[in-house]
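All protein chains of the complex are present and in place, except for one that has been dropped.
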Amino acid sequence: MESPAPTTRASSPPPAAGWSLPGIGLLKGMAVTAVNMIQSYYRKDRMTTVQYPEERAPISPNFRNFPFLVYDGDNMAGLRCTACSICEKECPPQCIYIVLDRDENGKSLKRPKVFDIDVSVCMNCGICAEVCPFDSIYMDGQYELATGDRFGGLLFNKETLARSTDYHAQLRPLEAAEVAARRKAEEEKKLAAQAAKVAKAKLEKEQKELKAKEEQEKGTGA
Amino acid sequence: MISNPFMSPAAAPASVPELDEDQLLHVSLGPQHPSTHGVFRMNVVLDGETVVSLKPVFGYLHRNHEKIAEGVTFLSSMPFTDRLDYICPLTNNWAYAQAVEKLAGIEVPERAEYMRVITAELTRLINHTAFVGFFLGDMGAWGTALMYAFREREKILDLFEELTGARMMSNFMRFGGCRNDLPAGWAAKASTLVNEFPRFLDELENLIIGNEVLIARTQNVGALPKEALINGGITGPMLRAAGVAYDIRKAEPYGIYDRFKFRIPLGTTGDCYDRMMIRFLELRESLAILRQALDQLPEGQFINPKSKIRNFKAPVGEAYARIEGPKGELGFYLISDGSTNPFRYRIRPPSFINLTLLEDMCLGLDLADVVIILGSVDIVLGEVDR
Amino acid sequence: MRVPALIALVLGSFPSLGLAATDKPPLLTGESLPRLPQRLVEMALEALKAPDWLVSLASFATAAGTVVAVFLSAFALLSLIERKTLARAQNRLGPNRAGIFGILQPVADGIKMLTKEDIVPTKAEWFLHLVAPVMIVIPSILALGVIPYGREWLPVPLELGLVFFFATGTMTEVAVFIAGWASGSKFPMLGAMRAISQMISYELPLIISALSVVMLSGTLSLADIVAAQSGYHLGFIPAWNILTPWGFVAGIIFLIAANAESNRCPFDLPEGESEIVAGHMTEYSGFKYALFFMGEYLGLFAISGLGITLFLGGWQAPLPGLGFVPSWFWFFGKLAAIIFFFLWVRTTFPRVRVDQLMRFAWLCLIPIALLTLPVAALWHFTANPDGSNGVLSWLLCSAILAVPFIIITVIFNRRLAPSLRTYHYAE
Amino acid sequence: MAIDQKLAEDLKSQGVHVTSFESLINWGRSSSLWPMQFGLACCAIEMIAATMAKYDMARFGAEVFRPSPRQADLMIVAGTVTKKMAPQVVRLYNQMAEPKYVIAMGACAISGGPFKDGYNVLKGIDRFIPVDVSIPGCPPRPEALLHGLMTLQKKIAKEKLMGSSRARHADPNGPGDLPVPAFGPHDLEPTFNPDVWNPPAITRDASES
Partner (left out) sequence: MTPDLPAILARLQAALPAAGLVHLRNPGPAAQDSLLVAHDSLVAVCQTLRDTPELAFDFLSNVSGVDWPEPAKADAVAVPPEGTAPAAGGFLEVVYHLYSTARRCGPLVLRARTLDRQAQVFVPSVVAVYRSADYQEREIFDLFGVIFTGHPDLRRILMWEEFVDHPMRKDYVAPDDYEYEPTPHDAVLEKAKLHYPAKPEI
């Protein structure tokens, strides 16, 4: 149960000599600031200021700020979102509001009628993008959203949120390519499965017909 | 009642010296005060400029984290932990993930453990350099040290942004691993940073540790005997500055800390100067850990494939897990009743409990010392009030 | 008590004003450029056959106006340069968007300050609250009037210039205390208490270190003190007081005390914002606050100017053969160097604590400053007949002055040096 | 600040002067926004980062963080405003000298953000003090804060100092000190200031789901 007592080893990490003059520390410090002051005129690592509106520091493509919705094709009709409400439930600050669109018979159209995100509440956690099973919500890097209109300007509806797949590909090339490849594979798999199903059905039908024919032939034969 | 030998004179009211009430000046430092590191408040009674009583007032940033966490799923609390100690979100992530892993018995793949160590130690670099900057700022040094600290911090934040997608609020760790793998070339960039960091440390040490004004301000200020510190629940660099060799990374190695060779720096007196120096020395040790971890970084999975993201439920039970955060012992105490939400979610915040002995440290000193002592405790209000 | 003395001083020196205006060198040379407005006014009034007293008064007003204008623009410039220098030391750019290189930043600040609401807290004494900022600015301007800026540029040639300077300087303390008291709030009061104890404590080393210069120059007139530092040793070393053992020590003491007197970092305790918010200025807004700011900077100019006059040879050129450059250029060059030094210190140092500040003044600065007086006398009596000092004199004076420094070093190494601390590692 | 009616009319007759005077003042105010040294939570760290070397808010003349509200022009509410803190914030706002501006930085300051369901969290500081610019994000990047500052500068540049549409602080009859909420047994009293906070009515749910 006992662990050995910690072994201590004496050493004096600030390698100061035994005798120091008062004021040396101050002068050393002043030397540091002087070096920084002078070098700031010609060394890049001593002048790190990026003059924001004109210059911009590179921002990683992984940077996430607020979510956006992806649509396939050219317009909102291709919105991938199926209004399944998983993100709405998982969103830690509950800033997503989704209403499922239904036709006149009350049947689900698998698309959102309302999809609002209150970016004045959103905490940029990215959990919505993580849990979405339909690859439809991703995190945007856009951050210049300051506004004087607190109520109108910060409640994003689905038109404001929608972005094309191209936008996604431009923003996060790696992620978008991966998603596109996976979706394509799934699509192909689905198509293949469908084709296989059709083929199988066809085969079965043919076999059935064949059987029926045989039986008929048998019947006629008998 | 059993007497506590570590009780402060103020807690035992009989021993307060008789003072003429008219001579005393009641000052409320905070909640909006330049050097209370946020919205901390202290009701100070001064005799001249000497502190005769100091009562901290908390709660100005009480954001009900624990209550909110009981109402959301286990995973949804992860981004909230970022906002506890907002200077070092990744260690908070780790502490919480570790508690849930303990609660649910989830294994963590080796690569993920390495990623956790690397991010946690980078976080320690951020915290300790920023501490030094803020500490100097409390002494009225016009932010030069802070500027240098933040200059280096920005480099680490760029790494974090690439890895986790956010500068501060990383939300990176998941139960059983991390959210995503290291991007291509990230480890090389981190290595470069780690190799260049000592140069900056030399510069910062030249600027600070020999400064006679700083020495005069910090030496023999705020020291307490180590037994009192342990009894008061003080942890982290503050405890080690007094010479107690207690670092959870060594005492109870979590993650894979037992694989690395590193040392725990210890002070002797435990005054504010030692507290600062211990942080300088810990920075060097963190760099040693980082070098080893980046060298040994194995290939493999970054998250346990068995762990679920959606609809995660922990088995009935409770768990208390803690890590050595940059500010001290950060613990999470979780009770699960088997549902998707924790039944009880409690944080053991190092900043909050390290303030227990604030009054003891400040009594009889100057108002200016109070500011330094508070700075040397290294608090973050998000964690103090939660 | 001081105020009547002040008035007597000013009135007593009025006749001497005429002296400055009697000689008539050519109207415009580099040397006399700063006196151009004064001369023009004089000529205009003389042409109009104005009475002598009017000419004298107008000339005085214009001279004073020139100084005020020069230093107000210097104040504006310094407020920008300070921010830029601080920024550069911190690897930033500093203000650069208001005008080219941010040159209009002080203008913007001024406009904003002027148009900002003036708040008088309900608990404040409104009259004193109003008077304090004005009282901060006036003595600084008065003090600026007696400093010789150039060979021909001495706005008010007072015989007792040094006394006048220190007399006006003490008024700042009263003003700061009034500001703290009149605000009717705790932090300003704490700040004022700190300020008053600090300023009184540092006034002593300041005056004592100036005294050694007075002893050797044998005059209280600042112009004569500058004149006493003219010439060059060995043909190229300027005969400035700072380049003597006693002058060196007294100069450094003066520099430190001046820094403390003008409440600059690391002695900015009265407004120590990490402790007592903004000290005596906490309750001031708008233009009153700007006046405090202005008073502080003008005070800085004045005390640096005095330091230059006493120890750095005033407007004297640093090397022989530079006579073609106007003398006031040297003065302002030295001023810029000293101010830059103050800024540099500000970027680096943390603030000291109240009791340490006091102990430093009373146990360190004042004894050493007192020691410079006998050393200065020794210097005087061991001088060669031609006024220069031999090697023996140098060694003797330096040795005496080294004693306190050795004592300090020993104490420092026994009690505070960073090498005293050892740290252990637990595996 | 108030300019009397007659002078205003006189100036109006020489329109040019009024406009140039106005734009000069607005330029001065927008180029010298001194923020109050006042950080609440996480966003304060990004606010500090914005003043640091990489982003350098000083370029806009806005690095002079004044610890005293009297000398500050801009209150950057950076972080969660709790109910316990709200009266202090309102008091600080009242202590600032006109013209004063408020930036709500980050989700918490705008609306309570992720913590809005907490019992001690104020759902947006605009419930008690007028906010000029809101910067969403949790926390907003330092660039976003600079963008917010520039948005505010543009807003100040358009301010009218006289006439019916003049800015709040140029109106001598404008609101004086805002009422400071009191601590009640369960919540702040009142929970919002109706003179300042007028949210649009929401009719969700009935028609939609």
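In this document, chain identifiers A, B, C and D correspond to the written order of the chains, with residue numbering beginning at 1 in each.
By our rule, a residue touches a chain if its C-beta (ideal position, glycine included) is under 8 Å from a C-beta of that chain, and two chains touch if they have at least 3 such contacts.
All values reported here derive from a predicted model rather than from experimental measurement.
Enquirer: Considering the entire complex, write down the shown chains that touch the omitted one.
Expert: A, B, D
Enquirer: For the full complex, which residue in B:24, B:187, B:230 or B:363 touches the chain that was left out?
Expert: Of all options in B:24, B:187, B:230 or B:363, contact with the hidden chain holds for B:230.
Enquirer: Can you say which of B:52, B:78, B:104 or B:303 touches the chain missing from this structure?
Expert: Touching the chain that is not displayed is residue B:104.
Enquirer: Name, in rising order, the residues on chain A that touch the hidden chain in the full complex.
Expert: Chain A touches the chain not shown through residues 1-3, 88, 94-97, 116-118, 121, 151, 155.
Enquirer: Tell me which stretches of chain B touch the chain missing from the display.
Expert: Contacting residues on chain B, toward the hidden partner: 1-4, 6-7, 11-12, 58-59, 62, 64, 66-67, 71, 102-105, 227-228, 230-234, 244, 246, 251-252, 314-322, 329, 331, 333, 335-337, 343-344, 346, 348, 352-353, 355-357, 385.
Enquirer: Where does chain D touch the missing chain, residue by residue?
Expert: With respect to the unshown chain, the touching residues of chain D are 83-84, 117, 119-120, 123, 183-187, 191-192, 199-206.
What we mean here is this: only the chains that are shown with their structure count from here on.
Enquirer: Looking only at C-beta pairs that count as contacts, which pair of chains has more of them, B-D or B-C?
Expert: Looking at B-D and B-C side by side, B-C shows more C-beta contacts.
Enquirer: Could you put a whole-Å number on the gap between the CA centroids of chain B and chain C?
Expert: The mean C-alpha positions of chain B and chain C differ by 45 Å.
Enquirer: Which whole number of Å gives the spacing of the CA centres of chain C and chain D?
Expert: That pair's centroid distance is 40 Å.
Enquirer: What whole-number Å value describes the gap between the mean CA coordinates of chain A and chain C?
Expert: Here chain A and chain C have centroids separated by 61 Å.
Enquirer: Going through chain B residue by residue, note those that touch at least 2 other chains and give them in order.
Expert: Residues 33-34, 79-80, 144, 147-148, 151, 154, 169, 207, 209-215, 245, 250, 264-266, 277, 281 of chain B each touch two or more of the other chains.
Enquirer: Multi-chain contacts in chain C: which residues touch at least two other chains?
Expert: Expected reply: 89-93, 273, 277, 347-349, 412, 416-418, 421-427.
Enquirer: Which word fits how the chains touch one another: line, ring, star, complete or other?
Expert: complete
Enquirer: In their complex, what parts of chain D are in touch with chain C?
Expert: 1, 24-25, 27-29, 31-32, 37, 52-53, 56, 58-61, 63-64, 66-68, 70-71, 73, 95, 97-99, 169
Enquirer: Could you please specify the touching residues of chain C with respect to chain D in the complex?
Expert: Those residues of chain C that touch chain D are 83, 87, 90-98, 102, 104-105, 107-112, 115-119, 273, 277-278, 281-286, 289.
Enquirer: Show me the residue ranges of chain A that touch chain C in the complex, using the header's touch definition.
Expert: So the residues of chain A touching chain C come out as 6-14, 16-22, 25-26, 29-30, 32-34, 36-37, 40-41, 46-49, 51.
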